[in-house]
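Removed from the display is one protein chain of the complex; every other protein chain stays in position.
On to chain A.
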Amino acid sequence: MKPTFLDFEQPIAELENKIEELRFVQDDSVLDISEEIARLQKKSQELTKALYGKLTPWQISQVARHPQRPYTLDYIQGLFTDFHELHGDRSFADDPAIVGGMARFNGQAVMVIGHQKGRDTKEKIYRNFGMPRPEGYRKALRLMKLAEKFGLPVVTFVDTPGAYPGIGAEERGQSEAIGRNLYEMAKLRVPVICTVIGEGGSGGALAIAVGDYVNMLQYSTYSVISPEGCASILWKTAERASDAAEALGITANRLKTLGLVDRVVSEPLGGAHRDHAQMMNALRRVLQEQLKDLNTQPTELLLKNRFDRLMQYGRYREEAA
C-alpha cells in the first residue's frame, strides 16, 4: 500500500516520490542505480526519524487521524482469533460505529469492543466516521454485561472523534447512554483493558474507556474536547486548533506524565500506518502482559483498585478550613 503523506510530511513524500521514479527508471535501464535508491531510502528514514522526533501535539493529532491508520477491526484481525461479531442494542438498532464480539486472545476467550471508522467514503458514511449514537454505547454495554456473565475479560479499542451530535442521538438519550456506561464499567466484575488507538474524543471515547489499564498508542490523542472545538470556543476560531492542541495536553506522553494513562505503546517509525504488523506485535506484548496480570487478581481486589484509581483522578489543593 502506498502511504498517504500528511502536510508536515511533504519533505518525506518528495523523497519517496523520487525513489519511486528511480525504481521505475531502473526497470528499463542498463545503469545500476540501486545504490542511489538505497542512499535515498536511508535519507528518507532519517528524515522521518527527525520529523517524528519532534512532532507538535497538533501534528500528532493529524497522525492519530491518518486515513491509513489501523482501526479496531484491523486490530481484531491482527491480534485475535475466532472473532464472532455480535450486533444490536436489542431495543433500537445496530450501530456500525461500534463493533464488538467474542474472540480469543492467545487462546483465552475475551470480549472485544471498539469504535470503528471507515476507509473509503462509502464505509466512512456507513460507520458514521466512528461517531456512535446511543444504540452503539448500549450495544457496548450489552456486550460488557454478557462478558461479565460468563467471566470473560473485556478489551476495548478507542478511536472516535466523539459521540455523534445529532437530533436522533439526543432524542434517544446520548447523555444517558454514555453516563450509564461510565457507571457500569466502573463496577464490571471482569478485567477491562482499554487502548486508545487513534482519536480519544471526549465523552464518546470515555464511554468505552473505563478500565483497569488504560493504554495509548504513541501517536494517539485523548482529549476533553477536540482541538478545533476548543479553539472555536476559547480562541473564537478553529484556525487556532494547533494552539488548543498544545494547551489541552492531549498526547500520550503528556498524559502519561500527568498520570492519566498507564502505558504508552511505541509505534513503528512514521506511525502505526507505516507498518501494521509491527504495531500489532507491540500492542500484543502489552495486552498479553496486562491480561496475565489481571487474570490472577481476585475480583474484589480488581474492583477496589479500579474504584480507587477513579477516585484519585483530578488535581486540586486543600486549603486549611
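The definition used in the following text is that a contact is a pair of C-beta atoms (placed from the backbone, for glycine too) under 8 Å apart; a residue touches a chain by one contact, two chains touch by 3 or more; residues count from 1.
Following the convention adopted for this analysis, contacts and distances are computed from a predicted model.
Selecting from "ABC transporter permease subunit", "Acetyl-coenzyme A carboxylase carboxyl transferase subunit beta", "Cytochrome c biogenesis protein ResB" or "Peptidoglycan glycosyltransferase MrdB", the unshown chain of this assembly corresponds to "Acetyl-coenzyme A carboxylase carboxyl transferase subunit beta" (UniProt protein name).
Of the options A:K2, A:K54 or A:R317, the residue whose C-beta touches the omitted chain is A:R317. For the chain left out of this panel, the touching residue among A:S202, A:Q218 or A:Q290 is A:S202.
As for the chain not pictured, it touches chain A at residues 163-167, 169-176, 178-180, 182-183, 186-187, 202-203, 206-207, 210, 222-225, 229-230, 233-235, 243-244, 247-250, 255, 258, 260, 307, 310-311, 313-321.
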